[in-house]
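Note that one protein chain is taken out, while the other chains of the complex remain in position.
Chain naming follows the written order as A and B, and within any one chain the residues start at number 1.
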Amino acid sequence: LAYRPIITLTTDFGLNDHFVGTVKGVILNILPEAEIVDICHSVIPFDVLDGSLKLAAAYSYFPAGTVHLVVVDPGVGSARRAIVATTERYEFVAPDNGVLSLIYQREERLRVHCASAEHYFLQPLSQTFHARDIFAPVAAYLGKGVAPSKFGDQISDFLRIDPPRPQRIDAATVRGKVLTVDRFGNLISNITPSDAAALAPTGSAQLKIRVGEREISGIKTAYAEGAPGEVFAILGSMGYLEIVANQGSAAQILVAGRNSTVDVLLAARAAGANQE
Amino acid sequence: LAYRPIITLTTDFGLNDHFVGTVKGVILNILPEAEIVDICHSVIPFDVLDGSLKLAAAYSYFPAGTVHLVVVDPGVGSARRAIVATTERYEFVAPDNGVLSLIYQREERLRVHCASAEHYFLQPLSQTFHARDIFAPVAAYLGKGVAPSKFGDQISDFLRIDPPRPQRIDAATVRGKVLTVDRFGNLISNITPSDAAALAPTGSAQLKIRVGEREISGIKTAYAEGAPGEVFAILGSMGYLEIVANQGSAAQILVAGRNSTVDVLLAARAAGANQE
Partner (left out) sequence: LAYRPIITLTTDFGLNDHFVGTVKGVILNILPEAEIVDICHSVIPFDVLDGSLKLAAAYSYFPAGTVHLVVVDPGVGSARRAIVATTERYEFVAPDNGVLSLIYQREERLRVHCASAEHYFLQPLSQTFHARDIFAPVAAYLGKGVAPSKFGDQISDFLRIDPPRPQRIDAATVRGKVLTVDRFGNLISNITPSDAAALAPTGSAQLKIRVGEREISGIKTAYAEGAPGEVFAILGSMGYLEIVANQGSAAQILVAGRNSTVDVLLAARAAGANQE
């Protein structure tokens, strides 16, 4: 079977409007053999960090050669640039507003080009829908085999944003926060094993975690290990500490959500020191 | 044109997270020529019966050879098995939790294999996202032509759940309930013509149905036969008795929903007997 170029879409467009359909039409008009795959269109409107998270969770599972198109674009029509980022396995097309920051963190070999060559854009060029007029055509031409350097100059001053990192607020506490709440009410924090060595799966049954007023004991490896409705922690499939409930919504039970504080009590194994 | 393997997805993942995109990436990484088709990602979280209903309504319309991947998986990370079910026309990949029960009911020729051969799984294998690490790879390898027997032993003790069936509660009444409410507010009951011979479309204009306090007369064959806002019954496209309104929501008008009781009054043609 012939190779088919894959183009993924990650946007804050939602699915109630024509936006996603229009973008797909533009891509197929340039590259009719494209295989277009939705990663997610429910990025929080204008939230580049949320877009970066959704993309980071999924992109590395796609075949080498995939073009990842990412549009969370509060600055559409302003001077912000359009960029093409190239890693060992993938090409990314996005506005230069930090939405690729987690890619920059994770990928060692990275080149970024401006996408400024207007003859690749749709004409007339709107100032309000660059996904249609700039990003989709650039992604389609990349999928067609046009080299990133054809779209514009290589740049090094592309915008990086720092995702919020957990802080050690005292000798015994790592403080993070909830990055996002998933469909099942699981609270995905920004805390990783490297932030809190105690989170390593082995022997951490007595770790304590605090969300709001609630103290949670222990870390399990599967949702099904908890009793139904029990709230506990796991190391989730995105690599982050998650506060979860078995067949229930931790978010509802804890009345917690995006940006809620999550404290990991590192000295919990020692007697009482950090428990109120 | 070359044959393209079709893989459908039915899950409770919703569309707000990266889950569906990640699963598609895994499939395409193994089988780049796959045609992935969403059946539905809005199965009620953890509800295997609801997943079974969504799948049962759609699966038989796909071409022979389609692989149907179904993930509603409250037991992820527990001892529940992953299975491959093979019928005359299709292959199904799912957790062994009953989510295929309606397939088992409808398909005469059926073989079920365990999917336990770990060399087909993604590594490292998480205990929280088997759709990504187990089910998607197994579906992709099936689409690639790997025989079901390669994934594990044939089994006969796979889990079946009995969907709720209508009961004859007295000589004149068949009692069922609402299985699901669709986008338009139609109440889909679990009552079929074989449950109540009186439901056969011919000559049944005087049949009576009771939902809550409301008695509904007659069964029509099309939504458009009712006056706008009128509540009436039809035999719906899924094969079940539906309580509907023309260009309106029966669910709203009747203040009824999932699990509401639906009584069919079989003797309605005889004078008055079952009418209060």
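Keep in mind that, in the parts below, contacts are C-beta pairs under 8 Å (C-beta built on N, C-alpha and C of every residue); 3 or more make two chains touch, one makes a residue touch a chain.
Treat the numbers as computed from the prediction; the structure is a model and nothing was measured.
S.K.: Of the residues A:L15, A:A147 or A:I169, I need the one that contacts the missing chain.
M.R.: Answer from the full complex: A:L15 touches the omitted chain.
S.K.: Out of B:K24, B:H41 or B:H113, point to the residue that touches the absent chain in the complete complex.
M.R.: If we include the chain that is not displayed, B:H41 is the one touching it.
S.K.: Which residue from B:L142, B:I234, B:A250 or B:L265 sits in contact with the chain not drawn here?
M.R.: B:I234
S.K.: Across the whole complex, list the residues on chain B that are touched by the chain not included here.
M.R.: Chain B touches the missing chain through residues 1-4, 6, 8, 10, 15, 35, 37-42, 54-55, 57-63, 66, 180, 182-184, 221-225, 234, 236-238, 246-247.
S.K.: Kindly note down the residues of chain A that lie in touch with the hidden chain.
M.R.: 2, 4, 12-22, 24-26, 28-29, 32-33, 36, 45-46, 74-78, 126-129, 132
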